[in-house]
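Yeah, one chain of the complex is gone here, protein chain that is, but the others are all in their spots.
Chain nomenclature is as follows: A and B, assigned in order of appearance, with residue numbering initiated at 1 for each chain independently.
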Amino acid sequence: MITLDLLLHFWTMPFMVRAVIVLLTLGITAGVVGVFVNLRGLEFLTDGLTHAVFPGIAAGVAFAGAGGLFWGAALAAAAATVFLSLLARRGVSSDAAVAVVLVAMFSVGVVIVSRSHDAAGQLEQLLFGHLFTVSITEVFATAGIGLLAILTVLVTMRSQVMTAFDRDAARAAGYRVTVVDLALNVAIALVVVSASIAVGNLLVIAILIVPGALARVWARRLTSLFAIALSFAVLGGLAGLVGAFTLSVGLDIPVPPGAAIAAVFVAAYLLALLVFVIVRRPISGGLR
Amino acid sequence: MSYFDRALIVITIVGVLTGLVGSLVVLRKRVLFAQALTHATFPGAVIGILLGFSMQLGAVVACALIVGAITLIGRITPGGAGAASGVLLAGGFAAGALAQAFGSSVPVDMTALLFGSVLSVTTMDGALAAVALGLTLLAVVFAGKHIVYAMFDPEGYRGLGYEPATMDALLMVLTTITVVVTMPAVGAILTIALIAAPAAAARALTARLGVMLVIAPTLSVVAGITGLLLSREFSVSAGACIALVATALLGVALVVGRWMPRRLRGEVAA
Partner (left out) sequence: MSEQAEEIQPEPVIDLTNAAFAYEGVVALDHVSMQAFPGEAVALIGPNGSGKSTLLRGLLGLLPLADGSLKVFGHQRRPGVTDGIGYLPQQESTEPNFPISLRQVVMMGRYRRIGFWRFARTIDRSAVNEALEMTGLTSRAGARFGSLSGGQQQRGLLARALAAKPRLLLLDEPFNGLDQPNRAALLTTLRELKLRGVSIVVTTHDLDLARDVCDKVLLLAGTQVAFGPTDGVLTLENLQAAFGDVQVEVDEHRVVIPGHDH
């Protein structure tokens, strides 16, 4: 019963209120950007970007304390996106090169962390986030960076949709596809940065990929795609938070909230897929 | 045998293995798939350790599950296999973190699983890697030509009366084995560097398949040993050092390859 009691009153605890606000902003940001990640099939680039931002986070924390996290991450994200766009521009389409370089950036982060004093503990916090202990400054930073990400996508909305649908047609219509790509990469990187505090570097990928993928299972129109992705990202985030809170405080199982949120997301996706398969006939071999 | 000698032996075995299999993975353009597999080993290893059996066994099971799930989901859903593997990848990390939280009575060294700890590999880890290398060598010697034909020209291979998907499956099995036995040394996230970088570097240096299959393992072993020595010198994470050396080798190879005469690369008739 202590659990229920805690749950009913969690909004009276300041740290929970902060966590809820962070998750609301994150849900909206990741929902919007995630739809484009899915439409453009950029799941693996996203995975790579989360790894690439890591050294920035690590260096920021190592050299400038907790406040340096955002600046370091922003710098690393900028470097990674510029690098990726350069590769694309020079016609290097090699998956291998992209994967290797992004992992190499990650390695730099690991080296930086492994030089510091409390390596293991610090690393875990950077990887899995610390949603329960976000400061008020971090709340504002998360919201501000998230807003930037949404603006970046919204401004280039029309060209993003066009490029996602038919890249050559977009180019023919006069859009500068490289710039469109760069804008989306920047937006993804911004979400990675803004989510690093709450869910951690390793689990950002869940909130960026799953809402779009889940919406794609059911939605057949662009508007419903956004509607489903957005509401799912927000609700799923809150459900994960409640779950982590219940387990950690109520049952004394120290679950990182980021992990709980990611688990809720993935479980919901699999469930949605299962329902989809049962309700509708699968499109056999139609998408090859 | 000191722990450092053991580490050297293991990293050499793993280097030859990743170089060989990595070449096939790079040529088949399966790097992203291999990346998903490396991530999948993480929750598998955590659960394997928590349940008290080998982490490699847990990792193999996790990889098999993820390969099956990606194939299945990719078939039934819009958005295809890319989205599916992305989601499962995220699920893998979450599952790993959750498993650790729930089984907190057993100590699991997360950083060792994610970034590897080549200095604490056991003789058992080394033996497993050696067995994996033996199996892979057998597969490459006997089925290698078929794997190569199937990826070079699947339609032509089918016309020969064989099924290219079979060779794809074989490559998938080899990739899984490689990822699983490499993970203890280099870690779930950094293994992909050792698979992709030496192979891509070898491809930049030669247009001959046979030569590539020699250069890639060599570079991989060089990256492993150099990274290991550097990490001892500067007392930083060995997995990260190995990944960085491998990347540096790729960078050098890309530059050298661009300046190399076409004849030397075997691009035109000798």
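Assume a contact is a pair of C-beta atoms (placed from the backbone, for glycine too) under 8 Å apart; a residue touches a chain by one contact, two chains touch by 3 or more.
Everything quoted here is computed from the prediction, not taken from an experiment.
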{"item": "Omitted chain's touching partners, listed by label", "value": "B"}
{"item": "Absent-chain contact - pick from B:100, B:117, B:178 or B:206", "value": "B:206"}
{"item": "Contact with the hidden chain (one of B:52, B:159 or B:261)", "value": "B:159"}
{"item": "Residues belonging to chain B that touch the chain removed from view", "value": "27, 142-143, 145-146, 148-149, 151-162, 203, 206-209, 212, 262, 266-270"}
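The rule is short, and it goes like this: only the chains that are shown with their structure count from here on.
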{"item": "Gap in Å, rounded to a whole number, between the CA centres of chain B and chain A", "value": "26"}
{"item": "Touching residues (chain side chain A, partner chain B) in the complex", "value": "38, 41, 43-44, 46-47, 51, 94-97, 99-101, 103-104, 106-108, 110-111, 114-115, 119-120, 123-124, 127-128, 202-203, 205-206, 209-210, 212-213, 216-217, 247, 253-256, 258-260, 262-263, 265-266, 269, 273, 276-277, 282-285, 287"}
{"item": "For the chain B and chain A complex, residues of the former touching the latter", "value": "26, 29, 31-32, 35-36, 39, 73, 75-80, 82-91, 93-95, 97-98, 101-102, 104, 109-111, 114-115, 189-190, 192-193, 196-197, 199-200, 236-237, 239-241, 243-244, 246-247, 250, 254"}
